[in-house]
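Can you keep this structure in mind? I'll have questions shortly.
Only one protein chain is missing from this complex, and each of the others stays in its spot.
Going by the order they are written in, the chains are A, B and C; count residues from 1 in each one.
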Amino acid sequence: MATIAAPSLASAEDAYAENSGIWSWITTTDHKRIGTLYLWTALFFFLVGGLEAVLIRTQLAKPNMGFVSAETYNQLFTMHGTTMVFLAIMPLSAAFFNYLIPLQIGARDVAFPRLNAFSYWVFLFGGIFITVPILFQVAPNGGWFGYAPLTTNQFSAGPNIDFWVLGLQILGISSLAAAFNFITTIINLRAPGMTLMRMPMFTWMSFVVQFLLVLAFPPITIALFFLLMDRFFGTTFYEIAAGADPLLWQHLFWVFGHPEVYILILPAFGLVSEVLPTFSKKPLFGYNVMVYSGIMIGTLGFGVWAHHMFAVGMGPVADSIFSMMTMLIAIPTGVKIFNWIATMWSGEIRFTVPMKFAIALIAMFTIGGISGVMHSSPPADLQQTDTYFIVAHFHYVLFGGSIMGIFAGIYHYYPKMTGRFLNESAGNWHFWLNFIGFNLTFFPMHFSGMLGMPRRIYTYDAGQGWDLFNMLSTVGTYILVVSTSIFVVNFLRSRTRGLKAGNDPWGAGTLEWSIPSPPPDYNFAQIPEVTSRYPLWDLKDPAKTAGIAHSHADSATITDAHAVPVHEETERHTAKSLGIPMPFPTSKPFFTALAMVSMFSGLLFRRSGHDSIALTVVVGGALLFVSGLYSWLTSPLE
Amino acid sequence: MSSDTKHAAHAHPDGWTYVKVGVILTLITVIEVWAYYVPALVAHPFFNPGLIILSAIKFATVVLFYMHLKYDHRLFRVLFTGPLIIAGCTITALLFLFHHFKTVS
Amino acid sequence: MSSHAAAAHGAHGAGHDDGHAHHHYTTTGLEHRKIAIWAFIGSECMLFASLISTYLIYKGRSIVGPFPHTEWVNEAGVVFKPILNIPVTSASTFVLLMSSLAMVLALQAVQLKDTPLPDGANWWTRAQRSSQGWLLMTALLGMTFLGFQAFEFASFVHEGLTIKTNLFGSTFYTLTGFHGAHVTAGVLWLFTLLFIDRKRGLGPKDELIVDIAALYWHFVDVVWIAIFTLVYLIQ
Partner (left out) sequence: MSKLRLRHAAPALLVAVFLLALTACGTEYPNSTFNRHTDFNTSIDALWDRLLFWGTIVFVFVEAALVVTLIKYRKRAGGPEAKQIHGNAALEITWTAIPAVILVLIAVPTVKTIFETQAPAPAGALKVEVIGHQWWWEFHYPELGITTANELYLPVGRTASFELKTKDVLHSFWIPQMGGKRDLITNKSNFMWFTPNADLQSSVWNGFCTEYCGTSHANMKIRLYTVQPDEFASWAAHQAKPAVYPAAEPATPATPATPAIPAARGAQPTPAPVEDVGYMFPTADLPDHVIPKTPTPAGLTYDDALLAQGDPTAGQLGFMIGGCIGCHAINGLPGAVSTIGPDLTHIASRHTIAAGLFPNDGPHLARWIKNARLMKPGILMNTIGRGQYDPLLKITQEAGLDDKQIADVVAYLQKLK
């Protein structure tokens, strides 16, 4: 482990001082910097996924286009779906988990700062691993849910699917590690007095999401492991000749896959639940119900997976049960929609850019939700499944929901992260073009779908009645390119040129706004003692929160020696001058992640017949990984 | 949180209790294996459910005593039973979907 | 109060015993790592649920034998006996159960380290203080279990069942192999603890690191309880 031991810290003080340069990013354990890394990386992958979408839509602009080949197209949509789900939205959410959760609950960091860094590096390496093959035309091509037996050796002899199996396995480890971390953080690092029912809604929804991650990733890990064994070691899990049942893959995938869609949406729900009250000058309407509905959505989410399989012939009993379970989810989701509207009702609504995105989420997600309920009726779904009607549904919930919510979050929290506002008028251009482009892209898909257009086709014949809708969709996509480009420029420029923002530029009510922007590395000079859901409003505008019955039931009595009543921190100190112990920077998570990813990638050599190289790399990677772990676990944290 | 972990630690059963639990677990295992060799029992419709109940008892015993969930913070109970229930339901549903239970349809 | 409890065992890492006693405030007074390990165990429930479901789903669906509980005659007329060896597995099940017992006693030994022995303590009372003894015994029992598994795998392969043979082979080896891998990781973990114990002695302040290892170990045992019934006994 010489490489790992090499950058050993001559003295901890030196390390504190060094706060820039690549090395400082590689060794950071600060949740905010890790959040920032997640944000940049995920935005990059969002552009990659978007670019893939642009190529897809260009090919589909007109019938019988020859812009890309069939094979390329199949790689494009597979990678588009995989990228957007696993490399864009999930890590964008993770960026907010990292950045915000400790700030919102009044903590100095997450429970396991080094594990947190490990999660990020594993994500980054996994993302690169799965993305790079597209440059060489060997990207995964089995669709984002990779149905067996198309993904077995028999039907996919190239390395394409290997990248997908191994890549997703790697990304899963990242998500799981992060989830254990955040569960512990939220349970155990809340500031004194921050009872569960005083947690900000974003933290609550994130909390639910961590449980979904922890429970949903194991099934796909196993499903992928089977596929990996089939592909590399000749087992028979999905082998037709051995009598395998392809539905096994489908069930295991969707046991993961459906909770996964709530993993994608709940953080966005959380973000808009912060934005809407702030810009309505009112606390969230029906906080408790919002919490319970989030938990309900998460729990029910485990009982509906087979609604993706209404066409496989499960029989009428199973179809009926899964149909009704699915419909049930509309109830808690509806409650959220109505409570958001009620939050704005009787408020003073300021139409800032984040607010516009949050409102767009309500308006657009509802459309996607309604089409979701239309799929949930199995006979009707038989006309919808695997058509563009489904594509319309999931882009309305994913783009109209998750992406809108995440943009709301980015505009809302950019001032906190950088100390500067994003440019408002560029933001407005971004919003309106985005809103129009989005609807123009995806609304026509409802029609092309119900008028018979299957999804995942690289070409279609003229005269099928789909030409107009496809052209509209493609034009809409180009509008999205323009709007996204405006955002990218705004995002880059405003870091240095944006208007300066203070601690609390929007007049928000939760803890993260009580500290300087950007926050100092230790977050809170003194751990605040929390007595309500909107501590900052209690402080600055008590009228807003006067009517809220706060629960005082538990742990309100626990006080920490360092805790002080919530106040606005205007002064910046260093952790040292405050005597706050900070985690040492360390490269161990980075190298441990690297070792783990090389261990997985060793298997690729088996495909090319180099078994001894494969063995060397896998075993070597595993040894490095274990020694990395030992070296990490036996070195002091701070 | 009313329960005091330090105090709870002292309330842990002593070594003999653990040994007794071990004996019970062994006995149940012996019964299970014995039943496996009695053809009349194996043919009985309650054989499988019976075995599952016995193993569930063993499962619960280890979790409650050896993993001292019985004495520990209730948070851990939630962290364990929640997932366990979801896992159990998932297995049941999957077996149903793959026709391992006779259905009326 | 519980925060006090946290202070009492606030060690930062296995090898981190520089004794600086400052601890961090935690909301529940519980240790981070203990919460994390329970969350991890919850997650493992779904992992093994998926594996066990797959085994059961594919049960009886193999096109060719050997089969777990029934005889199989191949095209050449060779007879393959039911492959599962219940007596051997019962023995290994017993061994794993006993390792759990040893593990819980090891934890107790660590907790009791600093409690003075009463006068005239008998051998049992003394034995209960021997954390190294119990840890070693747990690890050895775990290794015995692995030995049984290695024997089982080897004899199955000898009898014509490999991981590639049929659906039963693939699911059986993967399920029990996953479990075996967990036991292996547990044995490594136990030896690490044993190493620390020998180097500097584990005491009540180390309760946490032994406790989380023990929780993991018992969980692996509990999974085996389910596997033993569902795979071996039910036909």
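Rule of thumb we're sticking to: a residue touches a chain if its C-beta (ideal position, glycine included) is under 8 Å from a C-beta of that chain, and two chains touch if they have at least 3 such contacts.
These numbers come from a predicted model, not from an experiment.
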| item | value |
| --- | --- |
| Omitted chain's touching partners, listed by label | A |
| Which of A:A61, A:I128, A:L196 or A:V289 contacts the chain that the document leaves out | A:V289 |
| Which of A:R108, A:K281 or A:H430 contacts the chain that the document leaves out | A:K281 |
| Contact residue for the chain not shown (choose from A:I26, A:M197 or A:V312) | A:V312 |
| Hidden-chain contact residue, picked from the options A:G243, A:P518, A:P581 or A:G620 | A:G243 |
| Absent-chain contact - pick from A:G334, A:G620 or A:P636 | A:G334 |
| Interface with the unshown chain - residue positions in subunit A | 63-64, 66, 69-71, 74, 142-143, 147, 149-150, 155-156, 240, 243-247, 280-289, 311-313, 315-316, 319-320, 323-324, 327-328, 330-331, 334-335, 337-339, 341-342, 344-351, 356, 359, 362-363, 366-367, 370-371, 373-374, 377-383, 385-387, 428, 432, 435-436, 439, 443, 446-447, 450-465, 543-548 |
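Criterion: only the chains that are shown with their structure count from here on.
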| item | value |
| --- | --- |
| Winner on C-beta contact pairs when B-C is weighed against A-B | B-C |
| Subunit A and subunit C, separation of their C-alpha mean positions in angstrom | 34 |
| Inter-chain centre distance, subunit B versus subunit C - centres from mean C-alpha coordinates, in Å | 15 |
| Of all residues in subunit B, the ones touching two or more other chains | 1, 75, 82-83, 86-87, 90, 94, 98 |
| Residues of subunit A touching at least two other chains | 187, 214-215, 219, 245, 255, 555 |
| Footprint of subunit B on subunit C - complex, ascending | 1-2, 4-6, 8, 28-30, 34-35, 38-39, 41-43, 45-46, 48-50, 52-53, 56-57, 86, 90, 93-94, 97-98, 100-101, 103-105, 108, 111, 124, 128, 207, 214-215, 218-219, 221-222, 225-226, 228-230, 233-235 |
| Subunit A - residues contacting subunit B, complex | 187, 211, 214-215, 219, 245, 247, 251, 255, 299, 302-303, 306, 314-318, 554-555 |
| In the complex, subunit A residues that touch subunit C | 111-112, 176, 179-181, 183-184, 187-192, 194, 214-219, 221-223, 225-226, 229, 233-237, 242-245, 248, 252, 255, 527, 555, 558, 560-563, 581, 630, 633-638 |
